[in-house]
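All protein chains of the complex are present and in place, except for one that has been dropped.
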Amino acid sequence: MNWFRNFLLPPGASTHVGEMDGLFMFITLLTVFFFFFNGALIFYAVRRWRRRSEKEVTPHITHDTRLELVWSLIPLIVVMVIFFWGFRGYVKAWVAPNDSMEIIVTGKKWVWEFEYPDGTRTLNDLHVPVNQPVKLVLTAEDVIHSFYIPEFRLKRDAIPGRYTELWFTATRPGIYQVFCTEYCGRGHSDMLARIFVDTPEQYETFLREGDEQVRKMPLKELGRLVWENKGCATCHSLDGTRGQGPSWKGIWNQRHKGADGKEHLVDADYIRQSILMPQAVVVQGFEPIMPTYQGLLREREILAVIEFIKELQ
Amino acid sequence: MSEGVLHAGAGHAAHHADYLEEPKGLWSWLTTVDHKRIGLMYMWSVLFFFLVGGLFALLIRLELLTPKQTIMDAETYNRVFTLHGAIMTFLVIIPAIPGALGNFALPLLLGAKDVAFPRLNLASLYIYWTGAAMAVATLALGGVDTGWTFYTPYSTTTGGGVSLMVLAAFVLGFSSIFTGVNFIATVHKLRAPGMGWFEMPLFCWGMYATAIIQILATPVLGITLLLIVMERVLGVGIFDPQLGGDPVLFQHFFWFYSHPAVYIMILPAMAVISEVIPTFSKKTIFGYKAIAFSSVAIALLGFLVWAHHMFVAGMSLFAGAIFSFLTFFIAVPSAIKVFNWIATMWRGSISLEAPMLHAISFLLIFTIGGLTGLFLAALSTDVHLHDTYFVVAHFHFVMAGANLIALLAGMHYWWPKMFGRMYNRRLAAIAAGIIFVGFNLTFLPQFVLGSRGMPRRYFNYLPQFQDLHVISTVGSWVLAAGLFLTAAYLLASFRQPKGMPANPWGGRTLEWETTSPPTTHNFEGQPVLQHGPYDYRPEPAPVGVKEMAH
Partner (left out) sequence: MSTVTPSAHPHAEHGHPPFLQHHFREMAQQFDAAKIGMWLFLVTEVLLFGGLFVGYGIMHARHPEAFMAAHHHLDRTLGALNTVVLLISSFTMVMSVWAAQTDRRKLLILFLALTILCAGVFMVVKYFEYSHKFHEGLLPGKYYSHKGDTVPGQFMFFSFYFMMTGLHGIHVLAGMVAIAWLLVRALKGHFSSEYYSPVEVTGLYWHLVDLIWIYLFPLMYLIS
């Protein structure tokens, strides 16, 4: 039967696969069986009792309660089995384990955006470690989308103004296709994403250096991305307006007067220190409110911020 | 006067001219209150829109021949599949059997002169035409790209003629309601003397069950569609999450109608099949009451299962379980019917005329269509298959395959009664075969596409899906060839002179006791039931009143 399953279903790669595939194949065989069963009965009847003369007289059989009971009860039992089987799989896929890694997924015309626990954001590419429960919290910005991973046998709508959930444990490293399955306009069929199920080593690399997209991005652009996504933009403006913290515009190679009265040259070391140990030097006139980014930014991202500030003249 | 196996029935010359001839003139047709003429006008209108919707279907299949753009761009494609869905659902499948065959045959089968409210019946046809004109007029506003389901908030934010299309569906709902009101009142009050509820042909039970759904579900769709218009025009906010509304509420409202509407599509098909199989098996129907009650059961259960369209839309576990559980109960009456039909053929005297061939193809296609429903009713498999081509294939099997093949069966069955003429029966048998092969070639591959993960409403698709799409597209050409052949020989039948006997197939229901075609008032006097509807015994035991009043 394996060849038949492989013909009908894509190879599975999550813990939900076994439950769903078993039921799927059960109903498939049921369908095939009853199609040929009914077909054979009809074929037999037509061959055996084909009209040969207009004068033929047929028996007057109005009903047969026992027979009718049989073909009412058998389908009833079969569908009840299917119901409980399907329900069991659904329940298993319902509640995410407590140790799940939580990722926020936002669908918008026509991209998928992923936000990791550490605040990292990626577009259309999701990295997850193999054998680790992952919980996706789905929402949408504009219209309803739906997040579908055929290899995981999973799907859930992403609805604006609501949060829906989905969880899985990927069982096989590899790259898996994600489709949008709720019609959302012109780009609906191009609203694709990929899930990279990483080995522990690959995932380490991803955590350290970001995904491929980030690794290949020029530093300057990456710096802007960090400023946008990691919360810098909340306090530090790029155009000279004063926020909760000093603006980044034109500060490179300038001297900052610290709260301690000393002057500090804004160079690579100073910026690195301000990111990792923000309370070491607080610019005069500002509150010491910045949190540390120790462990939240990758080395390359810190370099990127420095490059970005350098350019802001 | 008859050829081959056709019965030389009581085809004596009519005292009055038949309903097709008298009165004459286009105006007499446009103002007629004769249910048969209204039925025919419904039939031609439905067939016209079937042609239009079918051409859109061919365009869709052609576009999907290659993974990227083939003949149109994505925005055009979205408009084409929306129009295909909207036309086929609201203008073809829902009105097809009730509007055309129901109007024509129901009063004849009951031995009545007309439906209970003939003017309301004519009004329903005009409303249908108005709604159809509005739907077509959306093309002038740039078309509609929402899909026929009009899901919010997409439908409340996208451009084009959504409001007009939605109003068209609203207007068409009234046509459906009027037909439903008419059929229920007709079945209750206009049965021939002596015809109790269980002496009624099963077609009437099917129409009655359909009418219940039309009356109970259509108004909810009506108000839902009005709310979309209100949302677009006034911004009332009920479906808009940014204004404090809930887009999923729309889905509940929509499917509260549209799921029962699925049974508006299948019950009439079952009704036709219940007439055709006994006649061509020359044997009484097996399990009359089971078939009659299962129709009503399906109609009522159909109202309790709407949310099975939303298993992945974030409903609660409990709600999901309840709706899945209830959905499975619909499988049982459906299975009962199929076995009853097969049992009717058992030990019969089976004549493989075109209507019977279509009925057999219905049985096989409905078996697949029904059983594949189990995948979608079961929670875990639905999560995988929801909104994929599997769903597309499933609903084409039950809605397009079963319904339209039953429509063909019914048209071939009553064609001699409608027009007094016979089509080329050999060509009809060949066409039935081509349609069956073409249909399966088109839609069977789509099950596999879906289970492999191909989502529906996709303009571009991944290259690994192409082989199956090519088979499906080729299948659509075979199907189209079969349908065009059918159109050709049916139209060619008008070149034959009239001359069909009253009862060419040897049926036992009342419509075969009047001339072909019938006179304007259907019967000479009031027919009185002499025997049960499917009683093929040489000397049937009489039921009910015996004396003829005329």
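First chain written, first letter: the chains are A and B, and each begins at residue 1.
In this text, a residue touches a chain if its C-beta (ideal position, glycine included) is under 8 Å from a C-beta of that chain, and two chains touch if they have at least 3 such contacts.
Note that the structure is predicted; figures quoted are calculated from it, not measured.
S.K.: For the chain that's been dropped from view, list the shown partners it touches.
M.R.: B
S.K.: Determine which one of B:19, B:56 or B:253 touches the chain that has been left out.
M.R.: B:253
S.K.: From the list B:17, B:223, B:319 or B:491, pick the residue that touches the absent chain.
M.R.: That would be B:223, which touches the missing chain.
S.K.: With the full complex in mind, choose from B:43, B:96, B:112 or B:134 the residue touching the hidden chain.
M.R.: From the options B:43, B:96, B:112 or B:134, the contact with the absent chain belongs to B:112.
S.K.: Just name the one of B:244, B:497 or B:538 that touches the chain not displayed here.
M.R.: Of these options, the touching residue for the absent chain is B:244.
S.K.: Taking the entire complex into account, which one of B:23, B:142 or B:235 touches the absent chain?
M.R.: Only one listed residue reaches the unshown chain, and that is B:235.
S.K.: If the missing chain were put back, which residues of subunit B would it touch?
M.R.: So the residues of subunit B touching the unseen chain are 107, 112-118, 120, 177, 180-182, 184-186, 188-190, 193, 215-220, 222-224, 227, 230-231, 234-238, 243-246, 249, 253, 521, 525-526, 549-550.
The criterion applied here is as follows: only the chains that are shown with their structure count from here on.
S.K.: Would you kindly tell me how far, in whole Å, the mean C-alpha position of subunit B lies from that of subunit A?
M.R.: About 40 Å, centre to centre.
S.K.: Which positions of subunit B touch subunit A when the two form their complex?
M.R.: Against subunit A, the touching part of subunit B is residues 5, 7, 74-75, 78, 145-147, 151, 153-154, 157-158, 241-242, 246-248, 281-284, 286-290, 311-314, 317, 320-321, 324-325, 328-329, 331-332, 335-336, 338-340, 342-343, 345-352, 360, 363-364, 367-368, 371-372, 374-375, 377-384, 386-388, 448, 451-453, 455-462, 506, 535-538.
S.K.: Would you mind writing out the residues of subunit A in touch with subunit B in their complex?
M.R.: Within the complex, subunit A touches subunit B at residues 7-10, 16, 19-20, 23-24, 27, 30-31, 34-35, 38-39, 41-42, 45-46, 49-52, 54, 56-64, 67-68, 71-72, 75-76, 79-80, 82-83, 85-91, 93-94, 142-144, 146, 148, 150-151, 153-157, 159-162, 164, 177, 179-190.
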